[in-house]
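Of the protein chains in this complex, all but one are displayed in their positions.
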Amino acid sequence: MEVVFKEFPWVAVLILLPLLGGIVCFLFSGIAKFTGLMTVFFTALSVLGLGWQIFDNGVYRHAVGGWGAPLGIDLYADGLSLLMLAATAFVALGVSVYSAGYFERGYSTRFWPIWLFLLGALNALFLTADIFNLYVTLELMGLAAVALAGLAGGKNALTGAMRYLLATLLGSLVYLLGVALLYHGFGTVDITLLAQRAEASPVIWAAFGLIAAGLMLKTALFPLHFWLPPAHGSAPPPVSALLSALVVKASFYILLRLWLEIFGPLVSNTDVSTLFGLLGAAAILWGSVQALRQTRLKLMIAYSTVAQIGYLFLAFPLATAAGVAAWSAAMYLAFSHALAKAAMFLAAGNMLRFGGHDRISDLDRVVQRLPLAAAAFALAGMSIMGLPPSGGFIGKWLMLEVAIKQGRWEIVIVMILGGLLAAAYIFKVLGHTFTQAPSPHESKAVPASMEWSALLLAIAAVLLGFLAIPVLSLLNIGNPFGISEVTP
Amino acid sequence: METLTLLALSFDALLNLSLLYLAWILLNCEDLLKAIVLFVAFGLLMALAWVRLDAPDVALAEAAIGAGLTGALLLTALAKLRVIETNKGTTQQLKQDSENFQTLHYMTPLALLLVAIGLGYVVFSMPPISAGLSNDVATNMGNSGVSHSVTAVLLNFRGYDTLLEMFVLLVSLLGVWSFGSTTSQHETTPGPVLDTLTRRLVPVLILVAAYLLWVGAHAPGGAFQAGSVLAAAGVLLLLMGWRPGGYLSTLPFRLILVAGPGLFAITAALLYLLKGQLLAFPVEYAGIIIFALETTATLSIAVILAALFLSEPPHSDKEHI
Amino acid sequence: MYFYALIGVGLFSVGLYALINYAHLLRKILALNVMGSGIFLILIALAKRTGETQPDVVPHAMVITGIVVAVSATALALTLMLKLAAETGRAELSEKDRD
Partner (left out) sequence: MNVTTFGIMLWVAVIFPLLLAIPALHSRLPWPRYIAIIPAIIVTLLPGEFFLALPWIIFESELAINGEMRWILTMTVMIWLIAATSTAFSKNDISNDRTATTFFLLTLAGNMGTVLANDLVAFFCFSTLMGYGFYGMLIQNSNAETHRAARYYLWCLIAADLLLFEALLLAGFENNGLHFEIVPTTMAEASSSLYLWAVFIGFALKAGIWPAHLWLCTAFKSPNLLPVLLLSGVPVAMALLGAKRWLPFGESAFFDSGILILMLGMVAMLYALLKFATHLSSKLMLLAWITILMTGLFVTALGYGLAYPSEWVRYQHYLQPFIVIFVVCLTTATLIFARSHAVPQISSLELQSKSKLNLNIIKIQHWVNNKYLQLKLSSRTSWVKTAKRYQRILFWQKPFELTIGWSGRITMLVVLGLSLAWLAS
């Protein structure tokens, strides 16, 4: 039994199940909701299976079609992929349960197939070791994300989706040009082989410029974040949750992976890292200040995403001297941010559904009448602020520790400022939820599944803080950060 | 011999310069209709360039999809846009995007020039001879089940890419449908020329598609090319004013839509269960499996592309909502 | 062959310029397509450097994949543009679209 479990092709399930599930949802719209939920559930189980598999056997590598690396495409899973897959599974479960209550029949038949294809694309993206295959998954993910972002209709959502589409297409094209240069420079598109064959040359530099720029645009790193707030702010709340929690992280994952395996050792590390760090710091401050200025809840959360992405890029300058620690911190932050941000968008969606609006100043009496949503928002906020004992706290703590050890006080100051600003914008919202408006607004009931999915995600984001050691040890399976480590 | 080389070289130069020139004109010309027509011409020239570069498969795909179908999509979109603009009383003109950031006008071309120079330098810095993966392809051709190398790469060596790519097509169709129906129906009665043309062309196109599909195993051609030719037949029918109406929402039609990607995914899963390897075609059956996959893919691609051209969600979707 | 690749670089840059410079969405979509063509040209032109008559076919397969992806994206973008135009009357991204 155990052998079967260990040998079971979890990777194939992770990629193919959502795709086939999406097809079934499309064919039989009557059972779309049920099929969707089941698919997501079993996909999440497969992540567990894969986790067990690579925990026991180490890194997983699979040659699709049996051809092997340069000719065929390899699938690859290590701790880093596993962490991203796990984040995806958690968020997918929460968002799916939420969506089952959120989307009414007409929208439901449109939502489920596209969402399952998006899930398949995400899983495929985290599992591939081939940069051209990454391009295809990026496009699949991007188009599905755009289709979901425009689902709500109306001027704002369509404008946001259009901006998003143009940005994501441009990003992929620029990335593709980088891939083309790499292929012709070194005759392979397999990441591992490229890492062996590549040497510092104009090809590498140009490819790095193109790939990094394209992925930065897709990750919405300041100052290329312009498309994110309108798209994430105007999409339906469960879609915003997916976009902020997962889709943005996916392109960061690619950037990180390629940096670790290919570019990091070849390019002038310090200069590039400094630029990344500067942009990250600017993103934290800028995104937080903008979030504080917003009057709409969802836009505020979207800007908060801009700020939180900044933290991930702060790891680059820190990693030049302390590879593993800095990257672990960044990935921990990414994981907890995925959970917390999804919970936050879902809670905001509940408030939106309840009051029919998301003006921060009019969120009256949410605490009394929508206590679970308020609790979810507060718990998720804890993680975003980095208050103990949440997952965000652990991530920030690990990163601060590295920064202090290296004497990078400017980074410490930026991080503390970012935390303070985050506290300010989150408590601004929380304060309003307690107030009592003179005339209560019309309110609409919120299904329990929507309330609980938001709350459970938020609780997961907080509980993540208690699991630092197991998560970090899982993350280091296959030593994904090993290559960039420079002995101090 | 030397004159031939010279001739070829001058042809290449002419083709290249006209490509660049066309691109510049089509992107900067005042009239959008003209721009689109130029884009189709540009696509055809690109197809020529592919032929010159010994890439006949790409040439076929470019002519059918890049120039033909994209052009048709663009033209219909423009026509619909004109209707919207007339209804709303807005006019379009050549407008620059950067009114309120004037300094960029000087910065942008400069930065782009730097990009072009840099990329050009990189292209020249590539080693003059690089086999790429051609040796690997040649070695493994015997096990691929087909004798045409591009098909072998597309459907076998890198079949996983193609599997995902079919889903890209499907997602874009779902996306187009999810935005709901676009504006008022803008029906025109086809002229007699189009009418006759369609009557003659549709059967021919179907035959061409079948041929392309069949020939794909050992010569240029294959699912994408055949699918797009078949789609062209559908587009002609749609231009004629034929509307599928209720068909689009029926289960058989939906089945055709998903047959290509679906069968591909199911095959992948089955092969994993049987052989323990994703998409590992057994050598003796590889040819047949690939042909089956290609046939369903052709149907699906054709229907998806034609549906993209129609860009109307199926009617019964409205009843759902 | 380098000549074709250079033209590919040129197409990429020209497309990028138009993408930046013009407000009309249809033109932006055209520009993205031209950029894509430029990249495909680079991919295929450089694939002829095998030193034999037969070029490397892997980039050919990649470009066919790319063309299909491009047409999917174009179709989606055009529909989105039409929906947007139907809402706002203009096929442009307005600068003040936030309320």
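Lettered A, B and C in written order, each chain numbered from 1.
One rule holds for everything that comes next: contacts are C-beta pairs under 8 Å (C-beta built on N, C-alpha and C of every residue); 3 or more make two chains touch, one makes a residue touch a chain.
Treat the numbers as computed from the prediction; the structure is a model and nothing was measured.
Chemist: Going by the touch rule at the top, give the shown chains the omitted chain contacts.
Modeler: Across the whole assembly, the hidden chain touches A, B, C.
Chemist: Which listed residue, B:Pro56, B:Gly118 or B:Gly287, touches the chain dropped from view?
Modeler: From the options B:Pro56, B:Gly118 or B:Gly287, the contact with the absent chain belongs to B:Gly118.
Chemist: For the chain left off this view, which of A:Val174, A:Ile191 or A:Ala330 is in contact with it?
Modeler: If we include the chain that is not displayed, A:Val174 is the one touching it.
Chemist: So one chain is hidden, and I want to know which residue out of A:Phe222, A:Tyr253 or A:Tyr425 touches that hidden chain in the complete assembly.
Modeler: Residue touching the absent chain, from the options given: A:Phe222.
Chemist: So which of A:Trp67, A:Tyr98, A:Tyr253 or A:Trp286 would be touching the chain we can't see?
Modeler: A:Trp286
Chemist: With the full complex in mind, choose from A:Leu93, A:Ala161, A:Leu210 or A:Met344 the residue touching the hidden chain.
Modeler: A:Leu210
Chemist: So that we can see where the missing chain sits, which residues of chain C does it touch?
Modeler: 16, 19-21, 23, 28, 93, 95-98
Chemist: So which bits of chain A touch the chain we can't see?
Modeler: 166, 170, 174, 202, 204-206, 208-210, 212-214, 216-217, 222-224, 226, 230, 263, 266-268, 271-272, 275, 286, 290, 293, 367-368, 371-372, 375, 378, 382, 387-389, 393-394, 397, 400-401, 404-405, 412, 416, 419-420, 423, 427, 431, 434-436, 465-470
Chemist: Footprint of the hidden chain on chain B, which residues?
Modeler: Residues touching the hidden chain, for chain B, are 96-98, 100-101, 104, 107-108, 111-112, 114-115, 118.
Everything below uses one rule, namely that only the chains that are shown with their structure count from here on.
Chemist: Cα centroid separation between chain B and chain C, in whole Å?
Modeler: 12
Chemist: As a quick test, compute the distance in whole Å between the mean CA positions of chain A and chain B.
Modeler: Going by mean C-alpha positions, chain A sits 31 Å from chain B.
Chemist: Check each residue of chain C and list the ones that touch at least two other chains.
Modeler: Residues 12, 42, 46-47, 49, 58-59, 62, 65, 69, 72-73, 76, 80-81, 83 of chain C each touch two or more of the other chains.
Chemist: Where in chain B do residues touch two or more of the other chains?
Modeler: If we look for residues of chain B contacting two or more partner chains, we find 119, 126, 130-133, 137, 157-158, 161, 165, 168, 171-172, 175, 179-180.
Chemist: Which residues, counting only chain B, touch chain A once they are in their complex?
Modeler: Against chain A, chain B makes touches at 118-119, 121-122, 125-126, 130-133, 136-137, 140, 156-161, 164-165, 167-168, 170-172, 174-175, 177-180, 251, 254-255, 257-258, 261-262, 265-266, 268-269, 272-273, 275-281, 317, 320-321.
Chemist: Where on chain C does chain A make contact in their complex?
Modeler: By the definition above, chain C touches chain A via 12, 19, 25, 28, 32, 35-36, 39, 42-43, 46-47, 49, 58-59, 62, 65-66, 69, 72-73, 76-77, 80-81, 83-84, 87-88, 93-94, 97-99.
Chemist: In the complex, go through chain A and note every residue touching chain C.
Modeler: My answer: residues 132, 136, 139, 143, 146-147, 150, 153-156, 158-159, 161-163, 165-166, 169-170, 173, 176-177, 180-181, 183-184, 230, 299.
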